[in-house]
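Structure, as structure tokens:
One chain of protein is taken out of this complex; the other chains stay put.
As written, the chain order gives the labels A and B, with residue 1 at the start of each chain.
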Amino acid sequence: MALVSDAISHAVLPGIVLAFLFSGSRDSLTMVVGAGILGLLTTFLIEFFHKKAKLQSDAAIGVVFTWLFAIGVVLISLFAGKVDLDQDCVLYGEIAYTPLDMIILENGNLLAPKAVVVMTSVLLIIGIIITLFYKELLLTSFDPGYATAIGFSTAFWHYLLMGMVSATTVASFESVGAILVVALLIVPPATAYLLTDNFKRMLWLSSLIGVIASASGYYLAVWMDGSIAAAIATMSGVLFAGAFVFSPTHGLLKRKLVRAMN
Amino acid sequence: MSSFTEFFSFADPNVRYVTIGAVLITASSALVGTFTFLNKKSLLGDAIAHAVLPGICLGFLLSGTKNPLYLILGAFVTGWLSLYAIQYITTKSRIKEDTAIGLILSVFFGFGILLLTYIQKSGNANQSGLDHFLFGKAASMVAADIITFSVVAVCLMTLTLLFFKEFTLMVFDRNYAVALGLPVKKLELLLTSMIVLAVVVGIQAVGVVLMAAVLITPAAVARFWTNSIRIMFVVAAITGAFSGLAGAYISYTAPSMPTGPWIVIVISTLALASFLLAPTKGVLNRFLKQRRFRRTIQDENVLKVLYQLGEGSKNFYIHRYAEEIIRKRNFNKQSLMRSIQRLCRQGYLEKSGELCSLTEEGKNRAKRVVKIHRLWELYLTTHVNIAPDHVHEDADTIEHFLTPELEADLERILNYPVVDPHKAEIPY
Partner (left out) sequence: MEAVNAVKAPALEVHDLTVAFDRKPVLWNIDLEIPQGKLVGIIGPNGAGKSTLIKSIMGLLPLSSGYCKLFDESIDKVRHRISYVPQRESVDWDFPVSVLDVVMMGRYGKLGLLKRPRQADIDVAMDCLKKVGMESFANRQIAQLSGGQQQRTFLARALAQQADIYFMDEPFAGVDAATEKAIISLLRTMTANNKTVIVVHHDLQSVSTYFDWVILLNTRLVAYGPTERIFTQEKLQETYGGKLTLLSDVGDLIRRENFPNRE
């Protein structure tokens, strides 16, 4: 499933641009809706190409997301004057500017950066969904056949999950860009997967790894004077490499040691 | 229209460069991509496309120049490294291949962007233009680029031709290729190098993100139109070349339009159109065929009813009203009338006023349908152990489709029986 989320994160672009044109501002709600629709459409199109057109699944993913992304880029150039987005922002976001876009209360006081508010609400919503539907999400991702057999709608939970991916993507879009969000979606869980065998612990651990990657990435970016989002992606890669080699349960070293002892 | 002739006269050298460059890149990428497509590794191309970015930046940082040789060298190194890392992670840990691809892709790309922003802010005067690799710069290609592209394109095409049968076998059945004694490891190395090469030049035209489309979408298009691997390669290359040309033309007529994304939109539209319109595999064709089948079934059912009505009196040529047919089998009146018209046109029925009857030809066709129906019912009961009261429905569809060969088989297997399980006589 990792690559479907990769595809979604690319393919929401036209949704964001259209939402932009539609609302005329960076109104977060319209953008989330626009991206959400595109995210579900992507999932649907991939399945459609795979099942109806009998295109192999890897190619279906590749064809769909490049197509939608290309449409997004063209839309940006088409409405370059009207849309306050540029191509670089699409790729790697502008997290450094988040403090500039503040929510201003009626009495003129600054509340908080808008991105912070948006991301906090997305985090809360996702947290709530995972807590409430923990067992359904666990069951349908572990054993979809059995889940269907005992009466769970695999399709519904699949689309809910993909909807959450789309929401995260669009919420992180301004800050880290459409592509680097993939690093944040895939790398921390993969790292946590190497560190624990417990599903709940894996959920917590991957958030923690995400936090560490962000914090250390920020300092790396300041030190190198480079893109913050890119540095976060780099740091998450470094953390993964660390876990890959040194993990006490599944690390390369541990495996070598076990082999040497036998 | 004038812009059309202007463009295709290729008088403007800029137009010439852009067009030739785009066509060369898309056509040769399509060739190489067809192998990755057939190998079910479509997304590896995507991973490589993202992973060459840090290499390009490192090449620039280490050499201090934008000499394409260093950049391509750097791209080659990290492109290769990413492939190796994906393979290493998948074999040495419990992480699955798709996760490994997404992981390596995003981390390498993130590192590349980090280096790129670092270079941009370091104030190196040489750096401008490196970001072309992100979105491509097809519209600003110059003569020197075209030379590089031509060399690479010719290399890729020659290699594809030279090792065509080896690659085909390897992609189709790797183990057999090993067993035959082909140097599979070396061939794989060669093929992946070709992909990396195609990516390195290709991203200059369409950019990192859309490179995957240039590699695999032409192959997906071609797959809809043919079952022959050779024709598939030709179609893929033509599709690629056409979209390169179209992309160049669109961005020529509307200069604010980026070439790369338009190339991808053109290929994707072709893919969608193929999916809808392609012969045999296309959705439209399947739909039409289904409709034809349904008509045939209905027409034959009308003939069958007339035949069955005639069986009682042993006279098959009695003229009957449509109502009589409906009483025997529930047809929709309008579609029945259409069927009768069609059958009259084809000479299976004769009409006189409101009445119609079977012709000689019509009777024979109906007889065959009835015969197959009853033979199949018998076959299902004697050979497939299905209860006699459950065989009718199945026979009702099979009777319309059975080929003459299978019909003969059926007669032979059952040894020309006289009656069906319901004691109805089987007509020969």
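Basically, a residue touches a chain if its C-beta (ideal position, glycine included) is under 8 Å from a C-beta of that chain, and two chains touch if they have at least 3 such contacts.
Remember, it's a predicted structure, so these values are computed and weren't measured experimentally.
Put simply, the missing chain touches A, B once the whole complex is considered.
Here the missing chain is touched by one residue of B:263, B:398 or B:426, and it is B:398. Only one of B:77, B:169, B:257 or B:410 touches the chain withheld from this view, namely B:410.
Here one chain is not drawn; of B:230, B:390 or B:422, the residue touching it is B:390.
Interface residues of subunit B with the unshown chain, by the touch rule above, are 94, 96, 286, 289-290, 293-294, 297, 379-380, 383-387, 390-391, 393-394, 397-398, 401-403, 406, 409-410, 413.
Residues touching the missing chain, restricted to subunit A, are 132-133, 135-136, 138-139, 142-143, 145-146, 148-152, 193, 196-199, 201-202 (touch as defined at the top).
Note that only the chains that are shown with their structure count from here on.
Taken in their complex, subunit B has these residues touching subunit A: 37, 40-43, 45-46, 50, 89, 92-96, 98-99, 101-103, 105-118, 121-122, 131, 134-135, 209-210, 212-213, 216-217, 219-220, 223-224, 256-258, 260-262, 264-265, 268, 271, 275, 281, 283.
Within the complex, the subunit A residues that touch subunit B are 1-3, 5-6, 10, 49, 52-56, 58-59, 61-63, 66-67, 69-71, 73-74, 77-78, 80, 87-88, 91-92, 179-180, 182-183, 185-187, 190, 193-194, 220-221, 224-227, 229-234, 236-237, 240, 244, 250, 252, 255.
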